[in-house]
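Structure incoming, see below.
For this view, one protein chain was removed and the others were kept in their places.
Up next is chain A:
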């Protein structure tokens, strides 16, 4: 959507004011309302779908494969498809690089391990049917939901195959399958997430909407794992085509402020998502809507 210079200026002024006035009257740390559903794809090990209030929609499917550990360099593969973008465009490649990097750095790979030789490999497929704002956070939250509800078949063969080479065999009964969290050693499996923060004046805003992105001074991407803000952290221009005339550098105070905001509010976001999963598992209707 194109805003006129007057509209932009109005939006900019209201966003830099203290206290901040956002067009949808959210506070600076509030996400847009989202609607989510998990485990609706019968052919996938895990799936999720998030719809945002502005019509953005993302569907994730996670499939697994048994692989030989020596033959695989990465145990997670990820593919993103966004309607209207080429697969080799900078936009998609960047999202892919960032998400893969985040997962590879901060994932409990131990839970995928089957035996000394074999392991599961996760294939995460992301489809964005519609997006208006920068989709990284939407993708990341959807992947979180999908990973949390991913189930792996129960291994019934021996886990020790050092002496006798043996192919892993699994229980036929899908009811025996285990959630990743149940396989986790410490019993709390929390995939990492990305949070997008818009920077405008001295204000930091969570989850900027499309209109807000057009007037932002800069954008910060922080990651959150194990109840702490961690690396990777980077900045980027959320608006497309370098046509954001307000784009500016950051200052040190803002970056440190982003850390403390992240540490304060991300646990609440994850708690909300966890509650959502619990409700969803309880009314397990297999319905997408």
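To be clear about the criterion, contacts are C-beta pairs under 8 Å (C-beta built on N, C-alpha and C of every residue); 3 or more make two chains touch, one makes a residue touch a chain; residues count from 1.
Operating definition for what follows: contacts and distances are computed from a predicted model.
**Q** According to its UniProt entry, is the unseen chain "Guanine nucleotide-binding protein subunit gamma", "Magnesium-chelatase subunit ChlH", "Exoribonuclease phosphorolytic domain-containing protein" or "Eukaryotic translation initiation factor 3 subunit I"?
**A** In UniProt, the chain excluded from the picture bears the name "Exoribonuclease phosphorolytic domain-containing protein".
**Q** Considering the complete complex, identify which of A:14, A:30 or A:101 is in touch with the unshown chain.
**A** Considering the complete complex, A:101 is the one touching the chain left out.
**Q** Out of A:16, A:67, A:181 or A:233, which residue would touch the omitted chain in the full complex?
**A** A:233
**Q** Looking beyond the chains shown, say which of A:202, A:245 or A:275 touches the absent one.
**A** Considering all chains, including the one not shown, the answer is A:245.
**Q** At which residues does chain A meet the chain that is not included here?
**A** Here the touching residues of chain A are 73-74, 88, 90, 93-94, 96-98, 100-101, 105, 218, 220, 226, 228-237, 241-245, 247-252, 255-256, 259-260.
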